[in-house]
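With one protein chain removed, the remaining protein chains of the complex are shown where they sit.
Moving on, here comes subunit A:
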Amino acid sequence: MSALNIKKGSTSHSAYDLRDHNATVIESHTLAVIVENEPGVLARVIGLFSGRGYNIDSLTVAEVDHTGHRSRITIVTSGTPAVIDQIEAQLGRIVSVYEVHDLTAEGPCVQRELALFKVAGKGEARIEALRLAEIFRANVVDSTLESFVFEMTGTPEKIDAFAELMRPLGLREIARTGVAALSRGA
């Protein structure tokens, strides 16, 4: 973070409104939504996105506080700055939502996704797959004489890159969890 402590891509809620809200450029934002873990809460969030025509590029959800019954939903969405602000406001007024954080706007954040890749092949391709997996720090979690299942954690971009490399080497299936994200620092 810069010495001035101006948040990168600050939202309309900050004192420094640095974004052009009339911009038509599509931005990708990662939102963290803390919700009451009650029946139907995920449907409320997803229904908001489908009902109002917003995009969901990725979504993960799990209870993060078992005593307080709080779940954290991480949504990667895309839209113009005005749409992103509207999504945040619309999420905020759902009664079972406690907090909404636009992690992309609030400052640097770490984003990680877990993926499993099934790669089948023999000979050179198999050796190359294993070699690349090592470079990408993917773990082998299942192996037969003709296949591997690799497990990898990383940014969505890293996972995309690895998938591209595996494609000609016999990529059969891929399973991704979607992004989990936290802001950097305390």
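The rule we apply is simple: a residue touches a chain if its C-beta (ideal position, glycine included) is under 8 Å from a C-beta of that chain, and two chains touch if they have at least 3 such contacts; residues count from 1.
Assume contacts and distances are computed from a predicted model.
Asker: Among "Alkaline phosphatase synthesis transcriptional regulatory protein PhoP", "Twin-arginine translocation pathway signal", "Cytochrome c" or "Acetolactate synthase", find the name that the UniProt record gives to the complex chain excluded from display.
Answerer: Listed in its UniProt record, the absent chain's protein name reads "Acetolactate synthase".
Asker: Which of these touches the unseen chain: A:28, A:90, A:153 or A:177?
Answerer: Reading the full complex, the residue touching the unseen chain is A:90.
Asker: Which subunit A residues would touch the chain omitted from the figure, given the whole complex?
Answerer: Within subunit A, the residues that touch the unshown chain are 12, 21-22, 39-40, 43-44, 47, 51, 82, 85-86, 89-90, 92-96, 98.
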